[in-house]
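The complex appears here minus one protein chain, its other protein chains still in place.
Then we have chain A:
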Amino acid sequence: MLSTVPLNVGRRRVCGSVFSPASLEAHPKSISDFQREQTPVASFQSSDSSSTFKADSQSTSFATIGGSTDAASPEEDTLNQARQAAKEFLSVPNLGFELLYNFRNTDGSQVLKEWNRFSPPSKETAEVLEYLMRTSPWTLFEWYGNDIRRHFLVNFRTGLSKLLKSPGEEGLLRTIVDCLQLARQIYLAPVVHYLLPLITTPHQGGFLAQLQRAFHTVVQYSLPWKKISPLLARELTQDAVVILGIDTLDEDSDPDRMSLDGTEMERAYSVSYKDWKQESPEARAHMIVDGEDGRVTIARDRLLAFLNGLQLVGLGGDQAQKVFANVMNIMMGDFIRAAYAGEWESPSTVPQHLEQWIENVYARLVVHVLAIIHSDPAGTQSGAMEVSLRDVEKWQVMGIARLGKLRVSELFDVIVDWPASSGAVEDLRRFTNNSSGARLYVTNLFSINLLQRLLHPGASTVEILQVYISIIRAFHILDPKGVLLDRIARPIRRYLRDREDTVKVIVSGLLADPATADGPTATGDTLAELAAELTKVPHHSMQNNRSELDYDDMYWVPDPVDAAPDYKKSKSADVIDSLVSLFDSKETFVKEMQTLLADRLIQKRQNYDQEITVLELLKVRFGDSALQACEVMLKDISDSRRLDLTVRNDQMLSGYRKQAGVGKLHAKVLSRFFWPEFQEQEFKVPDEINKLQERYATCFERRKDSRKLMWRNALGQVTVELELQNYTFKDEVTTWQATVIYAFQSDSSEPATKTIPELADELEMSPALVRSACLFWVSKRILTEVQRDTFRVLEILPTEDEEHHAHAAGDFSDVSDSEAGDTANAAAAAEAAAAAAAKESAEAAAMEKMNVYWQFIVGMLTNQGPMALNRIVMMLKIAVPGGFPFSNEELREFLGGMVSKGKLEIVNGGNYKIVH
């Protein structure tokens, strides 16, 4: 072998040590040599002249090439003879490529023998050679260079291209390079062994370089680079993956291989971020710099040896560097993805790790490789200079950018995992701080991500709000100025505004019990987190009032350059503020707040401390006036309690006695104007209750002059005690359920039986509601449905024994199961019926509302003339305060009803016209 591979050179950062003697002893003269050689090479390289070249080189006599053939003097003759002898000595036997291929794995000595390249020249020939070397070495070398080309083309070219065409073979390029190296030895061995020693040392390099160049050109010509480069890329990737440690990272995600290899590898060397993070700072540096294991060393040696060969046979240089650069580019991306994807813990040291890796692992490989495949034939001493410190810094910046890209692509998942993933946001922050384009990139990509993954009908409003809250927090860390958040939040906010239940979710979140908010997303259907957020000291919003022109603000900075024109600096990452400001006015919000508060307040509870707390906290944010109605509602409730006590006392004093069988009546007095409209079903309460109500009302009116009580029978709870034949039942139920069961009361021993129409008549209650109440009592095992719509009191609860007998087959658990199943079914049925009843009342309320709209429609059609449906809807949307909640279809149906009632007519082209 002509070259020795410096196996351990990699440990040092200097790798300029060298391989081919030619390049080592490169001589300044070689440049002029090179120029001199230009002509034949040029003609040779143009593809169409290649065949003629072959023929030429075979037939052309040595002398004509030599260029000094003018006279056939005796001296000339000697010279010619000498040349002939030398030519015979040097010429290569035309043995085929097969032979070369078969010997590709040997060290070459066998091949050289085979090709007759080792036999020393005879004494005569040696003399001849010496003579030639002394007189005109150039002509001999020039001839030999041409002969190398000829021989290569004749013998090896077809074999090589055949080899190239066999696709997909592992290590194909290595085989080729091995073969070429053998060929090179075949050509150069005699020269090195017998010719060069005859020349003075300073010239040796030049001659050798000339021959090598001849060889390189023909190799490059025979092996089209288009085919070589993918092979080279594959080879490089294969080893670079090992050297850079990317393969071990992949193993981490593969538990099987881990357990298999993990023990023998002992994991001495790892570029894994996870392992690195666990180490102390000192150990970290050590880990990356020195901690490589045998596998890596082997891979590196293999790769460097291969590249060495590549360079020797002339396939290195610029083109190989390009391929290498490509591969390394991909490697960096791969490494970052493999090492850092999903590593989101805070505090993040990912950038540090990445920088260390680039400096110590990545750059080291680059230095090694570039030292071998250099383009400058004379540039070996400058091998260490190929990679400057500035390059390494550039790579580090690139690495950070790649990391940022990775994080951006992960950003949505990062946000979903918030706050467990804050480390990722720190990484991203570093990325966005580095460049201005990065900020745009982040927002654009993330917006697209959001559109695809969040803002679609499949996501529930709670989810969207949850993510939005996380986004607010995460982006506050990423960009405290809020420009990015501003940009990201716009589409989300627009989308949330379109969602009908957004307000409801927010308000119920605010009213949720903060105690349950410990696991932020644990409760699926409420944003209890909001309640917790609300209780935080809202000091941000307190100091919000600073205007833009606060001259005392020593920390004032201008708006960031990439801020939108209408960008307003959000003063804080205040989640509540952001959510509430979703809506144009606070009114929507306050209205929803009222509705929810009303529902909660009319429930029977010991105290309403939580509601009071929430309201007080909200008042800090919104001011007292906005929440006045809510305030009044709370006050009503607390007043009612006091009033209830007083009225009760009055009743005692004025001599009413508690009658047997009639319960106690507590009332809540609500100020009608401040409470939202309740939807309710009208029905007749039992006479006894009615009397109680009247008495209560008199007492109340005596206390409060000019006030009148209107009883809302459907709202309220009743504690019911039922005495059946063999057991009693006590529970708290709604008023209408109580009323229905009260109707079943009888003194006779026969169980009372009633039908739904009867009850509906008697109680002036809608049949749907009656049915729902009856089903409720069935689920409580008080009633049974003897036949459809007929219910009877279940006076004697069947004992388990009886049931056991009834279900003679099957064991006990089965019985209780089926029993529980029955009750559950009944309960479900009751619920469904209640829902149906509620729907009925809601529909009635909707019709009521529609009547208001009817007035609008009449006004519109009277004044504006006949109109089409679309136009009516449009006008209603403009004219009705609060918008028009019905769809076109609903309106069409309604108008259709009016047409059939004769109030409207349809005139030309489907326009509706009022009938006078």
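In this text, a residue touches a chain if its C-beta (ideal position, glycine included) is under 8 Å from a C-beta of that chain, and two chains touch if they have at least 3 such contacts; residues count from 1.
As a working rule, contacts and distances are computed from a predicted model.
K.L.:
Can you tell which of "Chloride channel protein", "Pseudouridine synthase II N-terminal domain-containing protein", "Ubiquitin-conjugating enzyme E2 2" or "V-type proton ATPase subunit a" UniProt lists for the chain that's not drawn?
P.N.:
Hidden chain identified via UniProt as "Ubiquitin-conjugating enzyme E2 2".
K.L.:
Among A:G294, A:G865 or A:G910, which one is in touch with the chain left out?
P.N.:
Only one listed residue reaches the unshown chain, and that is A:G865.
K.L.:
Can you work out which residue in A:L645, A:A844 or A:A879 touches the chain that's missing from view?
P.N.:
Final answer for the missing-chain contact: A:A879.
K.L.:
Touching the missing chain, which residues of chain A?
P.N.:
Those residues of chain A that touch the unshown chain are 852, 855-856, 858-860, 862-866, 871, 874-875, 878-879, 881, 916.
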